[in-house]
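Every protein chain but one is kept in place in this view of the complex.
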Amino acid sequence: MNLSLIAAMFPLLLKGLQYTILIALIGIVFGFIIGCLAGFALQGKNKFLKAISYFYIWIIRGTPLIVQALYIYFVLPKLFDISLAITHNGEILVSESVMAGIIAITINSGAFIAEIVRSALESVDKGQWDAGKSLGLSYTQILFHIIIPIALRNITPALFNQFIISVKDTSILTIIVVPEITHQMQNYAITTFKTIPAYTFGALFYLAIISILMIVQKIIERKLKLTSQNSMKRGNSLVKD
Amino acid sequence: MKKILTIIIVVAVLAIGIFALTKLGNKENVEATTINTEKLEGCMEGITLNVATTGTFAPFTYYDENGKDVIGFDLDVINELQKLLGFEIANNEIPAMNAATITASITEGKVDMGLAALCATDERKQVMNFSDTYYEAGLIIAVNKETSPKEIKSLEDLKSGKYTVAVETGSASHLYAKEIGIKEDCIKTYNEGPIAFTALEDGKVDCFIQDGPGVSYYLKTKADTKLAMVGEPFNQEESPYAIALSFDICKKYTNIQEVINLALKELTDNKKKKKIEAKWCK
Partner (left out) sequence: MLKIRNLSKSFGTNQVLKNLNLDIQQGEVVSIIGPSGSGKSTLLRCINYLEEPTSGTIEFEGKIIKNDSEQIKDLRNNVGMVFQEFNLFEMKNVLSNITLAPVLTKKMNKQEAREEANKVLKFVGLKDKIFEMPKNLSGGQKQRVAIARALAMQPKVLLLDEPTSALDPELVQEVLKVIQMLVKKKITMIIVTHQIDFAKEISDRIIFMEDGKIVEEGSPEEILVNPKKKRTKDFINSIL
């Protein structure tokens, strides 16, 4: 009896999955960029940049994602008198909802990634700084050539974690009419009145997707450990033979 | 060894999930009673009901200025019914939830009785019972005078697939929009009516289908609104407001539907209903 429900819901959820993954992916990529900028600022010496980063992280961590999403969807366009949608020749390429969702996830994940980046930079052994300084390298040179390669390697697990969190966060975006998985699930449930079966299937769908992501994470982590154990011939060399 | 354990756990979780899917819908047997209707007044004394509303649909059910209490036509009707029939309201509280949640709750029997400008549509009748109609409504299209395309004049125009149509998730408008064939991509389902109204004011959608009384009230009371109604009210046959009663409560009290109907008739006969209408729906 409920096999027909699964058959009917599955294509809808797949459609929702496209939006879920798209928004989470774009969100984490740009969130990473923002997070790195903020993380470097927090670690660095420029007091002004540090203050801006603190402020940004404080706001984002201090408000729920659903409030951020509603704010970006309703208030932001009015504030700057723009439409968030991307249109071309009258055709809507990216709707306001989806754009608001991408912005929300970007800003949200960026704040948490900033903390990940900051603590990764912080955790690098101070001796690396000493060695760099003693050789006459500048602060920026040490940061980019020595510290960041070490820190970046360390953050991969935390970064992937944040990606998984962002994938689940997209479910909030149903409130601003983004047709992602939860939205599809809700609409199906409400129009067929099959609430519990529909929500159960939706939950299992999420579980399956996240489980796949967790397996991918394990594979990536294992690959990283392998490359670090091998001798790197001529890797990282500034001098080409 | 660890791999085998993982596989076992995964299979177990999936199995439980599928089991839940298939086994749901079977409710335990309830003891059935009949309400003594010799005297209508106080005939439901000693019976406690879970009553819910939405608070998202003025003037029938909405939050007052302090934002604390839900008031409106429906709340007054509940009051009168309670005074007449004498039932208790669980926790002395009528929780407010959005249209999707209240429909689901009544379907699942978590809520016994719902009053929230609910339309007694055919689809809903498959999962819940309704009393007699206590208010005739109809659906109407609202547009934004500044941003909506001028071509939107009636329901037919919306079927073309060129315009985005907002509806409240789970409302009669939502189900109706799907029924008459408006394209999925064009239907934007907002969790609550007020959010959809705001979206239309901001020009984020081209139009909004909602119950007539709700739109009228909004237009009358919202200062500086850019919205207006177009076309004639439609779907009246499917938009009578009635009191929703869960299947479960009807199984428990086999004649509760009859009792509520008798009570509604009493309120009409003694002009109480007219008073409520005059108060809220001028």
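Going by the order they are written in, the chains are A and B; count residues from 1 in each one.
What we mean here is this: a contact is a pair of C-beta atoms (placed from the backbone, for glycine too) under 8 Å apart; a residue touches a chain by one contact, two chains touch by 3 or more.
On a predicted model such as this, the values are computed, not experimentally measured, just so you know.
Note that the undisplayed chain, when the full complex is considered, contacts A.
If you put the hidden chain back, the residue from A:V67, A:A131 or A:I220 that touches it is A:A131. Touch with the chain omitted from the figure is made, among A:I21, A:L76, A:I150 or A:I196, by A:I150. Within the complete assembly, residues 125, 127-128, 130-138, 141, 145-146, 149-150, 153, 228, 231-241 of subunit A touch the chain that is not shown.
Everything below uses one rule, namely that only the chains that are shown with their structure count from here on.
Rounded to whole angstrom, the centroid-to-centroid distance between subunit A and subunit B, based on C-alpha atoms, equals 37 Å. Per the touch definition, subunit A reaches subunit B in the complex via residues 1-2, 5-6, 73-74, 77-78, 96-97, 174-175, 177, 183, 186-187, 189-191, 193, 195-197, 200-201, 203-204, 207, 211. Per the touch definition, subunit B reaches subunit A in the complex via residues 10, 13-14, 17, 20-22, 24-25, 99-100, 103-104, 107-108, 123-124, 126-127, 169-170, 174-175, 178, 188-191, 195, 198-199, 202, 204.
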